[in-house]
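For reference, the structure discussed in these notes is given below.
Missing here: one protein chain of the complex. Every other protein chain is in place.
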Amino acid sequence: MSAMEYAKELDLRNLPCPMPVVKISKGIKEVAVGQIVKAVTTDPGALTDFPAWAKTSGNQIVETQEASGEVRFFIKRLK
Amino acid sequence: MEASLRDELVRLFDTKLSRQMLLNLETCSRCGLCTPACHAYASMPLPKYAPAFRAEVVRRIYKRYFTALGRFAPVLGEAKPLTDAALEELREAAYSCTGCRRCMVYCPFGIDTQQIMSIAKLLLIGAEAAPEILSLLADVSISKGESIETFKEGFLQGIKRLETQVVARWKVEAGTTPIPTEVEGADMLYVALAGAHSIIPAAVVFNAARENWTLSFFEAVNFGAFVGDPGKTQLILDRIVREALRLGVKEVCICECGTAVRVAKQLSGTQPFRVVSLTEVHARYLREGRIRVKKLPGSHTYHDPCQIARNGGVYDEPRAILGRIVEDFREMSPDPKYNWCCGGGGGLVAMGEDTLDFRMRSSRVKADQIRESRADVVVTACENCHTQLENINAHYGLGKEVKFLSSLLADALVAP
Partner (left out) sequence: MATLNYLILVPMVYVAVAVFVCGTLWRVFRLLRSPRLATPLAIYPVKKPGWLYAAGDALLLPTVLRHNPLLWLALALFHLGLLALCIGHLELVADIRWLQIVPHAIFLGKGAVGLAMFVCLLYFLSRRMVSPTKELSVPEDFLLLVLLLLTVLFGAQMDWARNWYDYSTMSVDDYRAYLWSLVTGKPSIASVEGAGHSFMLVVHVFFANLLLLAFPFTKLMHAIFTFALNRIRRG
């Protein structure tokens, strides 16, 4: 698994609905355009929410990693 | 405000003028009986938090554009044109109301402040002044409905990961899937939320009751309803309706989310399936003897989620369940119809940290009520309420435990 450079890390495990999407929406605004946010989640719904959120908000999931029961999204701020 | 925008907003306003809405707008005698009914006012006695005051914010605009008196003698009813300042007032009125409809129980006419606030919310959408995050959440849900095929794989993998946790709590027979998906001809479609906590305990109980169920790809919550957009509300609901029709289920069971339950029950239209809440299903399992339970120690109280109880009629089921699974149950309010709202509805919890301060200040009466119940555990059946109750618990230092009814039931299961 390659080490990915990121500007900010968000722990979004075990959060109530709809906090994962709320937090990532906020978090992405805290990095500069072109920078990457790493978001860690375990919730199955988040696995569909994040791609749908990226599509809607115009950001890009550059990589998805899975390890020890959790999923890490690397999301690049595009605008 | 530009004239074209104003015209557009007046047109939007007009689309909300159903028969019920006209009655809500034209009947209020401003008697003020509803004033102490609102938890926001009861916690912070400022006139702007009185239900009729909020409603007047909308009514003033209604009078100006839709009534004879407001057009010819605006001063009598304080009719006001739509301006940027008016929008700001609408925003404050609408997003300090949780839509709990407790005020409606007090009003001699039964004026529905939540309905009136839905006009304010729609105008804010029209003026692009609605809370951005709520609109975004609604759009994410819709986008998921449009291209579910793209997202399916990830979801199924996520579900697989949960299966061991489900089996650890309730063994299923060999060959049975612990969390079934896409089962055509299943009896029940279960619509959960994104979090594992809304799937695992529910799955455990379904399996214990040998339910022929299948998990929906979609989350139950309807952000369209929170932001007050009727079109989006329907689109988000339709994803679930279509899935239920495709699988041919007899029942659609909505997880512990008040808004989702109310929207699905009341807006699905006539369908070949029934919409039920998870709490109703659980009460049924107990009644029919499909699951066996033990009594859990500790004193428990139940917070009625407004959209499920006062606005949905599910009062007896949670009490029937708790009566079977806890040793010590204490009512919070002598008449559950009068239970205080947690203060988190109407999209306030979904707006996260931004509304936290207001949510805490407006829920002082709820905190008092919980404290006075003298129970150790506060049980509820709504994700929103749960989050807000956790926040209240921490903010007011109540030292309680906040639990979902479904997870309590899963804990109480015993082998047959």
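Going in written order, the chains are labelled A and B, and every chain counts its residues from 1.
Following the convention adopted for this analysis, a contact is a pair of C-beta atoms (placed from the backbone, for glycine too) under 8 Å apart; a residue touches a chain by one contact, two chains touch by 3 or more.
Computed from a prediction, not measured in an experiment: that's the story for all the values here.
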Considering the complete assembly, the absent chain touches shown chains B
Which of B:Met1, B:Leu23, B:Ala129 or B:Val172 touches the missing chain? It is B:Leu23
Of B:Leu5, B:Val105 or B:Val172, the residue that touches the missing chain is B:Val105
By the document's definition of touch, the residue of B:Phe53, B:Tyr190 or B:Trp213 touching the omitted chain is B:Phe53
On subunit B, the omitted chain is touched by residues 17-24, 26-33, 35-37, 41, 45, 47, 50, 52-53, 56, 67-69, 75-78, 101, 104-112, 115, 266-267, 269, 309-313, 315, 337
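Please note the rule applied: only the chains that are shown with their structure count from here on.
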Contacts from subunit A onto subunit B in the complex sit at residues 14-23, 25-26, 42-49, 51-53, 55-57, 64, 66, 69, 71
Residue set of subunit B touching subunit A in the complex reads 133, 136-137, 139-141, 143-144, 147-148, 150-152, 154-155, 157-159, 161-162, 192-199, 217, 219, 221, 223, 257, 350-352, 383, 386-387
